[in-house]
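As you look at this complex, bear in mind that one protein chain is not there, while each of the others sits in place.
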Amino acid sequence: MLQTELTPEQIRDQKPYLQLGLTEAEYNLFAERLGRLPNYTEMGLQSGMWSEHCSYKYSKPILKTFWTKNDRVLMGPGEGAGVIRIGEGKAVVFKAESHNHPSAVEPYEGAATGIGGIIRDIFSIGAKPVASLDALAFGDEFDAHNKNLIDQVVAGIGGYGNAIGIPTVAGEVQFDPGYQKNPLVNAMTVGVMDEKDIQKGKAAGVGNAIIYVGAKTGRDGINGASFASAEFSDAEDADRSAVQVGDPFMEKLLTDACLEVTHDHKDALVGIQDMGAAGLVSSSAEMASKAGYGMTMDLDLIPQREPGMTPFEIMLSESQERMLLCIRAGHEQEILDLFKGYDLDAVVCGRVEDGHQYRLLHHGEVVCDIPVSLLTDDVPTYTTVPEKPERLKNPAPDFEPVIEDLAATYKQLLAMPNIASKRSLYRRYDAQVQTNTVIAPGGDAGVIRVRDTHKALAMTADSNGRLLALDPEIGGAITVAEAARNLVATGAEPLGITDCLNYGDPSKPEVYYELQQSAKGIVAATKKFNTPVISGNVSLYNETDHHGIHPTPMIGMVGLIEDLTAITTVDFKQAGDIVYLAGNTGDDYNGSSLQYLQTGAYAGRLTGFDLEAEKQTQDLVLTLIREHLVNAAHDLSDGGLAAAIVEMGAKRELGLIADTTLTTTQLFSETQGRFLLTVKPEDQAAFEAIAKDQAVQLGVVSTGDFDLKLADGELNTQMSQLTTIYSEALACALK
Amino acid sequence: MFKAKIYVNYKPSVLDPKAEVIKNTLSRLGQTNVKDVTVGKYFEVLLEGDRDAVDQQVDALCDQMLANVNMEAYRYSLEEV
Amino acid sequence: MFKAKIYVNYKPSVLDPKAEVIKNTLSRLGQTNVKDVTVGKYFEVLLEGDRDAVDQQVDALCDQMLANVNMEAYRYSLEEV
Partner (left out) sequence: MKAAVLTFPGSNCDDDLLWAVKDIAGADAELVSAKSESLEGFDLVLVPGGFSYGDYLRSGAIAKFAPIMTALKNFADNGGYVLGICNGFQILTEAGLLPGALQWNTSLEFICEPEPLKVVNNRTAFSNQYAQNQAITLPIAHGEGNYYADADTLSEIEANNQVVFRYADNPNGSLNDIAGLTNKAGNVLGMMPHPERAVEALLGGTDGLGVFQSLIAATKGAAHAAN
């Protein structure tokens, strides 16, 4: 950090903004609109607010293509989180957030503060956070560094979520060489609220007070937003000062206190917003801009952890656990007293003003005086001319697997890190606090009962970078379809999605192509499943030394269960139950786990996805579950039928006796749009009357034998032989 | 044989929630004469070898395992035992 | 003003999982010259007052808050600053 501030002229000549992620053209544009040269503080504010993280300057044109509204959506993208009506006066609120860069630098605190940040987005709307999810992607080379990274990321997510008392009910962990240097740490939180309590982040009404509450502002994480928007260089260590430490205890107090304000002090509250990326400047400027007002803040009043902080540092600090409120004049004391009751620091630090100037005072001097819109609205957007990547122009020929030893292949598949059980990781999360968890991690989706209603919410987080690498458009659609499939398997009707768009450098034509094409696939699928995008987050520049990750949109989807008695879990329930396979199985091996097992790579074009057929199958499964005709359901994804059977048998070590026309290799085919269902013998006739030829009988659940007759081979073993591998392989690999 | 006494502390700019909670509790209990609290880790490691080798080894141990140099600083002393 | 330097350690009869993990990792890395590791906490507390009063206060602080004497032992020194 610079010790003596450069003058406006020195800034113009020495161009320090280049280090802060601004281009010369952006600086010039800012100065031109301002009508003078910006001073050091103003230039700093611009660098934070014009970063990709805050301004979406590259992604805005893409995000505009998303489908964001239907009759259930109460609030779409643009606020802290989106809101969907669920009936009985209640609404569900959710959003996802990426913390990829901070977690790569400092895995424990990076992951922990990722959870902390997304929780603030939820309660700032007025919703009680009821569940979190985490979507993680790591490299698959388990060297000491990667093992430690995985351990610490998981510890950090648990460390924060467990302490604050929000259950982590679902998520995913993927392993792929593409993430070895750029791990993905995406977190999602779901909240529940009364429709009538929805809050917005706005600062309106001349003379109303701006109140700062929560942790003191320190020098940690200064300019994290422009840091998140810049590419990594292996050689550079300078990023390390960006580390922030999470304080879940403080956040628990903040959550409870802010929810009390939104519920019991509606007369006083004008708006509330969390301080996320670009800290104080982004929260305050956005609140003013959304309401169409100006604002003045006195930085001497901001609680500070260290002496001698400059305005630049105070405004751009990303210290955690802080909120900004706009409170109607005259009600200040009532709100300050409320926070005091929670032992929280709260101060009036500014006022809403007429006009649209954003003014900051420091030691009695005006250190910033610019139109609010210069920070929030006047940011240029960029489009890159997209170009189809070379690898997509000439896809590899279709993969044709040969299986010589079925039992051996089966076991190897189950031991693959992407297939093996993730229990050793997610058992480190408290999945049950708040005592509403109907389905904890290990099912197709997490399920939370909604208190004071007869409903439950199902939720899942899915991503499929390896498929998008083969075809971004189809892969994008598949990701949405798979998320919906996971919800439907529990008996939920999909409601809507949030996303984290994790990509490489968007100024590269190939990356921009991936972004654009995957958005196309996502839009088509969201319309098909009636799941608008209500919130999301963009994480670009996931590159190290110019090598980017797979295009990886993470889709977080929430669904509604109207009847608590019709919730289905994945595990086989009882020997004698009849097992059906819904959806057609083809020969779809490109991008499959079997392909990776046999060739060490994912390659070829994507086959085996039919959006219309997928929707029909999902509708059928939902109907059957709602009719109480299914007592276990599981969607087929990685590892196809082979993996799904073992996942269903694992809990009770129940087996399967089956006779099928499928071939040995088809056992491993990854055709989309399929489910395994079990049906009690007494429900068979009713089930078949509805399912007709859309589900074929595969066999019968057994007490432990696993005997499979295929068109061209057979397998005779004990389920326990396979479930042991499935249950223990990952824990062993990470020891 | 050497005994390494190793101290690991948060760097000053990093928030330490542990120390904050202790300070707040003491002030709540009326112990207002307590002006500051810092919390760190203290390790003792016994090692065989000559001083230079041990010194290098301990430094690496601190840097790579005992301290998280992203946010912590360490110092140590060696004592022949 | 006094600075209290406070060390808190597990009692020898208590198996310390943190120390065990470090020892096991080091032996897995082949650093067999490491003979023992102990892990403790180190606090620095700044207090105003005269030596006797401060001494008593620090002792009580250790006994009641900073250490759990069921499984931990503590020691401290006072230094005028």
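Think of it as A, B and C in the order they're written, each chain with its own count starting at 1.
Note that a residue touches a chain if its C-beta (ideal position, glycine included) is under 8 Å from a C-beta of that chain, and two chains touch if they have at least 3 such contacts.
Owing to the predicted nature of the structure, the values given are computational and were not obtained by experimental measurement.
Note on the chain not shown: across the whole complex it touches A, B, C.
Among A:R12, A:H265 or A:R427, the one in contact with the hidden chain is A:R427. Taking the complete complex into account, A:T437 is the one of A:T437, A:N542 or A:T671 that touches the chain left out. With the whole complex as reference, residues 17-18, 21-22, 25, 28-29, 39 of chain B touch the missing chain.
Counting over the whole complex, chain C has residues 13-15, 17-18, 20-21, 64-66, 68, 70-71 touching the chain that is not drawn.
Within the complete assembly, residues 155, 158-159, 162-165, 247-250, 252-253, 342-343, 427-438, 449, 564 of chain A touch the chain that is not shown.
Here, only the chains that are shown with their structure count from here on.
Between the CA-based centres of chain B and chain C the separation comes to 10 Å, rounded to the whole angstrom.
A separation of 36 Å divides the Cα centre of chain A from that of chain B. Of all residues in chain A, none touches 2 or more other chains.
Within chain C, not a single residue touches two or more of the remaining chains. The touching residues of chain C, when paired with chain B in their complex, are 1, 7, 9, 22, 25-26, 31, 33-49, 54, 57, 61, 65-66.
Every residue of chain A that touches chain B in the complex is listed here, in rising order: 105-106, 108-109, 215, 218-220, 240-241, 243-245, 247, 249-250, 305-306, 319-320, 343. Across the interface of their complex, chain A is touched by residues 10, 12-17, 20-21, 24, 68-71 of chain B.
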